[in-house]
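One protein chain omitted, others in place.
Chain nomenclature is as follows: A, B and C, assigned in order of appearance, with residue numbering initiated at 1 for each chain independently.
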Amino acid sequence: MSKIKVGILGATGNVGQRFVQLFANHPWFEVAALAASEKSVGRKYKEVVHWNVSDSIPAGFADMIVGRCEPTLSVPLVFSALDSTAAGDVEETFAKKGYAVISTASNHRMDKDVPMLIPEVNPGHLSLIKYQQKRWKSKGFIVVKPNCTTTGLCLALKPLHDAFCIKKVFVVSLQAVSGAGYPGVPSLDILDNVVPYIKGEEEKMEQETLKILGDEKIAITAHCNRVPVRNGHLECVTIEFAKKPGVSQVIKVLKNFKGLPQELGLPSAPKNPVIYREEQDRPQPILDRDAGKGMVVTVGRVRKANVLDISLTLLVHNTQRGAAGGAVLTAELLHAKGFI
Amino acid sequence: MSKIKVGILGATGNVGQRFVQLFANHPWFEVAALAASEKSVGRKYKEVVHWNVSDSIPAGFADMIVGRCEPTLSVPLVFSALDSTAAGDVEETFAKKGYAVISTASNHRMDKDVPMLIPEVNPGHLSLIKYQQKRWKSKGFIVVKPNCTTTGLCLALKPLHDAFCIKKVFVVSLQAVSGAGYPGVPSLDILDNVVPYIKGEEEKMEQETLKILGDEKIAITAHCNRVPVRNGHLECVTIEFAKKPGVSQVIKVLKNFKGLPQELGLPSAPKNPVIYREEQDRPQPILDRDAGKGMVVTVGRVRKANVLDISLTLLVHNTQRGAAGGAVLTAELLHAKGFI
Amino acid sequence: MSKIKVGILGATGNVGQRFVQLFANHPWFEVAALAASEKSVGRKYKEVVHWNVSDSIPAGFADMIVGRCEPTLSVPLVFSALDSTAAGDVEETFAKKGYAVISTASNHRMDKDVPMLIPEVNPGHLSLIKYQQKRWKSKGFIVVKPNCTTTGLCLALKPLHDAFCIKKVFVVSLQAVSGAGYPGVPSLDILDNVVPYIKGEEEKMEQETLKILGDEKIAITAHCNRVPVRNGHLECVTIEFAKKPGVSQVIKVLKNFKGLPQELGLPSAPKNPVIYREEQDRPQPILDRDAGKGMVVTVGRVRKANVLDISLTLLVHNTQRGAAGGAVLTAELLHAKGFI
Partner (left out) sequence: MSKIKVGILGATGNVGQRFVQLFANHPWFEVAALAASEKSVGRKYKEVVHWNVSDSIPAGFADMIVGRCEPTLSVPLVFSALDSTAAGDVEETFAKKGYAVISTASNHRMDKDVPMLIPEVNPGHLSLIKYQQKRWKSKGFIVVKPNCTTTGLCLALKPLHDAFCIKKVFVVSLQAVSGAGYPGVPSLDILDNVVPYIKGEEEKMEQETLKILGDEKIAITAHCNRVPVRNGHLECVTIEFAKKPGVSQVIKVLKNFKGLPQELGLPSAPKNPVIYREEQDRPQPILDRDAGKGMVVTVGRVRKANVLDISLTLLVHNTQRGAAGGAVLTAELLHAKGFI
């Protein structure tokens, strides 16, 4: 089978680089176009990227000429790692011109006919695509992934909601600096420090989670913090359930969780989307962020809570599962289900 | 007035060093004895301390000979910065021999007749001392300060509880490495990492707060995390009240809070024990930990919550207000009230 | 005596903030004008500054209206903390209009008639001012401070050069992130990392040192590195001398070093510009950077070397002695010598 040609919009940024890494050895997709902002157009990728996710740009990408983020790329599918100042319009333009667009940007997340997808959690939302195609009068469409912090939270909440019906969620995040892109967080803001505020992040968690879980009755309160960690968002969560599970039941449900990507054997799907660690001091970013190639959410410390019912801690790799990796898994699902 | 002579037990550790710093220029107290564990006894302080809280040991302390932690010191008052493996028995021995003991260790915190004191919050608990003196058959007694994280929490909760009656509290801490003493947290455990567990800390917060506020009906759920910050514990808090205050009422009550130390004008009392910052990204350890010489709790981000009622973020300097500074303020209160 | 009114150009940046801090309580100078780039002009200082050097802007500065960097300020003396893209022309304009300009920028450092001053090291270079005044046809002039790393190096080298005649110098710097200003070094570049390159820095050290010491025959080789430290540049130095001193002679000369600022008792002059620490693991940024209010260079580890003669390690606070503090001391010297 010849590989499906794809383009990367915003290829020079931090998430764009993660896409390049992931597609360097992908069995289904190959990158035929790198696009970025005007100042990079017409130049070699290696000359315009500040590569900082590994020692070297993967072979074959360094000399690719960077193109414009315009719908003239000879590919059926584009991944958008644009930042939100540019992503909204560009992605819409591509969709109208018939491209499938998978985006890590936040602009279209709350559009009613745009699936905000975590493949294990809400694959059924792909049925929204047909309404979008009507809107665009095109076979093109946009699928987005949620905020990285939301992604980690929903992967742990989904099986628990199905089993025990979640009513309330309290969540405090300790988020890595890579979540803010590059240059992102100045070192003077974060060395020997934490910052108890990330613009717009708490609102995103509180709203996106409801759309993804498809239940507007859940109440969520979030505090989001930036910590001096390179990669890996940690979340301290306390949950109230309608049905009152015991600690061991919660752990069992998390361990047994599998979704459509596991069933379909998608190339980027981890064996289990959620891993549970018994050690009392886990998960930790340095130890757990790369579990399952960064596609797994690691949960630990499930315990009874005095307020609400159950407390736990989870970790998600924000630029892999939470961004580029999540988008690639979404593309694999779209392909397996015939959308691409 | 000649100064009151005091001793420091556990003078070589991190909190012990903070005591030395604070007493270098104290108007009421002067250090007449430094005591530490057996291996340091009989040697000069400068030879046994790994001084790491400023560039130099304050003048006059470097050549003091370290003594044994035995109740033969010619001082009426000792400050115990011993760790919990040693503190319990040693402090009791001193109390029985007639010494006033002010401790930063956790051993006697939950003893019914031992005041666990935050001078602005529960000065009335000093009335417990007389029961203790009966128990010891001595004029000696022990007063303890709570856990550093509890201290920060209670200073913010106290005026709110008085005004609006607290029912439930969620709290997630991001705690500095100095809270674990020295050598404490290995750098390999915390560089580019956070650790979502501190042994015994969540239980302490959940129990000590109730004793200090004197209300067993409050329900508290805590998650405690270690972060790569030198000093300053940050706490993300969400509260349910019986009376439902608005955001501006909460802020007003916090700003107006004053306690007995402020009324008495104690030397280490800050003008206001709680400061409120309007900036949306405050408090931060690097900017706010030294406010009011580390004796102030800085609160920010008071806002409505979807679960429970009000969210806020607070910061306390864990080795100043949360340890040595809090103990010194307690000693000042004891002196002002005639206990010493 | 009424205070001398001064202006700060580039008042919103990191060094500009340090100036504001230093002038909040200066006995001779008071700030009458804050100026910054166009986007800040006409607004209150507190609205345009990202204050990050302490908890709060010092009283009296927060509501000052920021002006334009144009020579219409009613002050005889301006401090320039502009960055080098703007500093060159602006400073020249002020000098031509009769202002005394003291600059932390690099633009005019190598101008032959511009003193690059470290008050303890080369106060005689102030005699260059008269040539400059001729050039500008004005009573105005520019005095600059050297690069922060050079400042630390020269303060240690000066007494050694006078005593033993330096021939060759190796120096490797471990520089703090504040040296790059704000936002400066992205956290993704420096967390769990060091960067072995700082643009232009090695050349500056190799050239500026010769001008300041007034000896073109010294050969210097520098490696400059950025490390994850907030403040304080550490330098590992090995020196060859014409006269071969022993270790104890080197230490003695460093300890005895005093300059004109000490002789004149200038307000910002430390008692000794160089402190020697006996401990084998000093100086360290966290312990030593604030010694002497950040105006002292701390030296340690003087020892024999196998290549060249003597090795030592030194530390300088890069934004105090190395920038704002050094400039203020220069202003004090200018005033004491009648130039202002």
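Keep this in mind: a residue touches a chain if its C-beta (ideal position, glycine included) is under 8 Å from a C-beta of that chain, and two chains touch if they have at least 3 such contacts.
A quick note: this is a predicted structure, and the numbers were derived from the prediction, not measured.
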In the whole complex, of B:Asp55, B:Asp192, B:Asp309 or B:Glu332, the residue touching the missing chain would be B:Asp192
From the list C:Met110, C:Val194 or C:Ala242, pick the residue that touches the absent chain. C:Val194
In the full complex, which of C:Ser37, C:Ser54, C:Thr93 or C:Asn225 touches the chain missing from this view? C:Asn225
Contact residues on subunit B toward the hidden chain run 14, 52, 177-178, 182-192, 228-230
Could you list which residues of subunit C touch the chain missing from the display? 168-170, 172, 174, 192-197, 206, 219-221, 223, 225, 227-230, 234, 236, 238, 280-287, 300-301, 305-308, 311, 313
Go through subunit A and note every residue touching the omitted chain. 52, 54-55, 191-192, 230, 286-288, 290-291, 298
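Please note the rule applied: only the chains that are shown with their structure count from here on.
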Could you find the chain whose CA centre sits the greatest distance from that of subunit A? C
Would you kindly tell me how far, in whole Å, the mean C-alpha position of subunit C lies from that of subunit B? 39
I'd like the Å distance between the centres of subunit A and subunit C, where a centre is the mean of that chain's Cα atoms. 46
What residues in subunit B touch two or more of the other chains? 192, 230, 286-287
